[in-house]
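Here it is, the structure in full.
One chain of protein is taken out of this complex; the other chains stay put.
Here is subunit A:
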């Protein structure tokens, strides 16, 4: 979706929505809007007819525009957030400021503080606010960790065998803990925790997207992890479903795993991207990781390393049956969309396929019938 198209559409919609809002309008507060995904969600949710106003909050001003949303520059670690909730009589809070990487230049400590202290402040503010009726938290399947002793497929109730010991994964575990506490204290608020798998798409700026953009992918020797991806479009749609009233026959409060169908192995991803892999021994890969981090090419955090070693697959029955959402993109389609946006790698799959076809067409091998049509 293009930005210009959006605004035009928005103006048109907002005037009608504004009129309706006089009677029954929603005020949605979104945190973490300076991120690409947050900004996109803000732009999208304004167009929903039941939404009257969107209050977009972040500690830094976003580089992208936010449509007609009111941007408020506020740090969610500060108590000002409570005033904000009261001032705008917010009824729906979408907390998207739980992230693994700092925006621009920031240290891991600030990220952790925003994730954990920010969530605590926000939840405290929500608890005090009489108007808040709905809370949506963007979490991650990182909460399950990634270990060889875990079951192959995680459901929402699977207790992880080894809790994440640090980093973003631990943040999400703590954030979810606070959210559960909040849900207990405010049973009148509908709380929805969305555990997203690795988010990919043309605009993704996640650590995994950065990893897949490396010209040569370092992998862990002897491991081929199973990965799942969820498309940005699906993320936006699920967040919208969670922030509105539930459809008939569905329930949008609770905890849900969100990911596209199917599984890709890391080796498959690399081949589909056309990027060669360099299997490295475990210690070597941590050196390479820290070297890459120093250069600033990608974030090779311990939990990402664990993901790239053991992989992680989650079950989405809850998402389908309870939340009533069917993702538009499968894992493979999400990855294909991402691969298209990144351009060809050093070993484009088409070139490899062409080479095999040429071998097949050699007369010595009874050519003339290249198995092109049979290999797809």
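Rule of thumb we're sticking to: a residue touches a chain if its C-beta (ideal position, glycine included) is under 8 Å from a C-beta of that chain, and two chains touch if they have at least 3 such contacts; residues count from 1.
We adopt the following convention: contacts and distances are computed from a predicted model.
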Name under which UniProt lists the unshown chain, selected from "Phosphonate ABC transporter, permease protein PhnE", "Isoquinoline 1-oxidoreductase subunit beta", "Glycerol acyltransferase" or "Heme exporter protein B": "Glycerol acyltransferase"
Among A:49, A:79, A:151 or A:166, the residue in touch with the chain that has been omitted: A:151
Omitted-chain contact residue, chosen from A:111, A:208 or A:270: A:270
Interface residues of subunit A (partner: the chain not displayed): 148-153, 155, 158, 220-224, 226, 262-265, 267-272, 282, 310-311, 313, 315, 349-350, 352-353, 356-357, 359-360, 365-366, 369, 371, 373-376
